[in-house]
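The chains shown are only part of the set, and none of them has been moved.
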Amino acid sequence: MIKVGIVGGTGYTGVELLRLLAAHPNVALQVITSRADAGTPVNQMFPSLRGYVDIPFTHPDQANLESCDVVFFATPNGIAMQQTRQLLDAGVKVIDLAADFRIKDVAEWEKWYGMTHACPDLVAEAVYGLPEINREQIKTARLIANPGCYPTAVQLGFIPLLEAGVIEVGGLIADAKSGVSGAGRKAEIPALFSEAGDNFKAYGVAGHRHLPEIKQGLSNVVGNPVGLTFVPHLTPMIRGIHATLYGKLTRDVDLQALFETRYANEPFVDVMPSGSHPETRSVRGANRCRIAIHRPQGGDTVVVLSVIDNLVKGAAGQAVQNMNILFGIDESTALNNVPLLP
Amino acid sequence: MIKVGIVGGTGYTGVELLRLLAAHPNVALQVITSRADAGTPVNQMFPSLRGYVDIPFTHPDQANLESCDVVFFATPNGIAMQQTRQLLDAGVKVIDLAADFRIKDVAEWEKWYGMTHACPDLVAEAVYGLPEINREQIKTARLIANPGCYPTAVQLGFIPLLEAGVIEVGGLIADAKSGVSGAGRKAEIPALFSEAGDNFKAYGVAGHRHLPEIKQGLSNVVGNPVGLTFVPHLTPMIRGIHATLYGKLTRDVDLQALFETRYANEPFVDVMPSGSHPETRSVRGANRCRIAIHRPQGGDTVVVLSVIDNLVKGAAGQAVQNMNILFGIDESTALNNVPLLP
């Protein structure tokens, strides 16, 4: 059994980790920490877990995380970097669901996240946990930077095109739409039901923190810097990201075959039949990315539609997928639940 | 392996049955019928099933249902009664998710459902599939009438009070609220997003088909006819029923202990701590009923709050629970998934 600890279990990625890990046959959940809610039974805060998770939140100071095999950080940005070195030194694997180790360029990270990084050397060591790109490195990693939700949906949609070199890399457009759970379980007015409900808006057009993460990933694929316009939007649903991606083709190619071949052996990427329009609900609660490729009116613009559940393939599910790879067990363990529709 | 057939797989109870059965280790899904969509791959209509269900819909005439061990009817009312005798004669167990076999008083049934019953003798034989009341009879049944969604939530909330004889049986009130999926996957204007969204209304106050079903069940518990006012409402969410039940206490009793004792051994009824307010999302996607009991201001009115997922404990999940009981396997098999929250 893998002894698992979770730091910061009161947000949506935390409860989602618990939902997935509660059904994981190889996992023994040791501890979930929360500074503010120490002592509260987890299933009092999240009654959905009644019957599945029976422990209380533990104060970080009492957590004894060093005795775990792996620790997930489901914390705000800037927390994991304070505690990771100590855990690694104790032989504990670390999977950070926040952004502390995602951006290799530390100066860039510090600019976007507005703080000084506590351990730049560990940033260098960390493996970016997108298995469809980095599966081999993940197997032997000590520290995994679990990708952001938008970056997962956008990268999986662009990767086959960029690897094949069939689109212009200077003018990529990613128009992405997220459900409100992407904003986290924080008491903030814009995320209120009466603000976000029955409403649609863009945000962060001038610059969103996921922009450098996406650009880094895509540039790595190309081997050169890409040009990307990224516009995130908030849509009145709870879970789900829909990325609509635009690129200009530089040569003729069988796009459907390109994608099907690229993802033929990927358990969690589903290339849908030609002409499809994937819906976010088709992946609700599941660790899947569904993708469809279009070339409207046979022109030179390719349109890729990519959907994920932001809390699963975009966060907790991908983290469990990384854990499975890391511990050499079947990558799909505890990740094979059928999406909830309707 | 239990060989399973499903008649009528294009509605919400059908796709929900498929979701649950796809993960059932003892089930071999043989056939799913649809007259209108024969030949269409099931997962083309429901892309959430891609990777889990790979067969097409079969025309009823080609279905060979007699070779199954059990057949679920996820059809409109009036279909199952046409085909059940033939299946029973062939040794097939039948679980009807519609209302054909729920009401023992056939004349009453015909009044509410507006058609002549095709096989009143089988109505007499059928076992009402509420395991919390009829578990023993279910074990040996040939034909199970799976309860309605409202009747499940309302009966589970009233049963302990009525069994204990602590409330007046003449003036029961059930104020129930359902998500829109309860209306089925039918092209009807009142169920449109732009009609049901951001809106709340009662319906069927003069009389709803679940009224005689609930009265029958509660009267059986009491041994005498009960008086019940049942007011259903439509609320702008997809899944879930919340029943708010009112009764007048006839004597002092420890209500919390009464409920906890009654349901102590029930795997799918969760009596919440005193003072709780169960939320429908706490059972989303799960075969559970969560109940809380209140006695406002210490008066003589008891208020019971009872929530289920109408498509699971109120339909497909309960049907699988009945199948598990019927075939002598662990009652919780394939029904232990954690509710999806948020």
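Letters A and B name the chains as they come in the text, with residue numbers starting at 1 for each one.
In the analysis below, contacts are C-beta pairs under 8 Å (C-beta built on N, C-alpha and C of every residue); 3 or more make two chains touch, one makes a residue touch a chain.
Predicted, not measured: the structure shown is a model, and the values here were computed from it.
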Same sequence throughout, 2 chains drawn here; counting the entire complex gives 4
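Simple rule for what comes next: only the chains that are shown with their structure count from here on.
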Expressed in whole Å, how far the mean CA point of chain A lies from that of chain B is 36
As the complex stands, chain B meets chain A at residues 12, 15, 18-19, 22-23, 46-52, 181, 185, 197-198, 238-239, 270, 272, 276, 278-279, 281-286, 288, 290, 311, 336-342
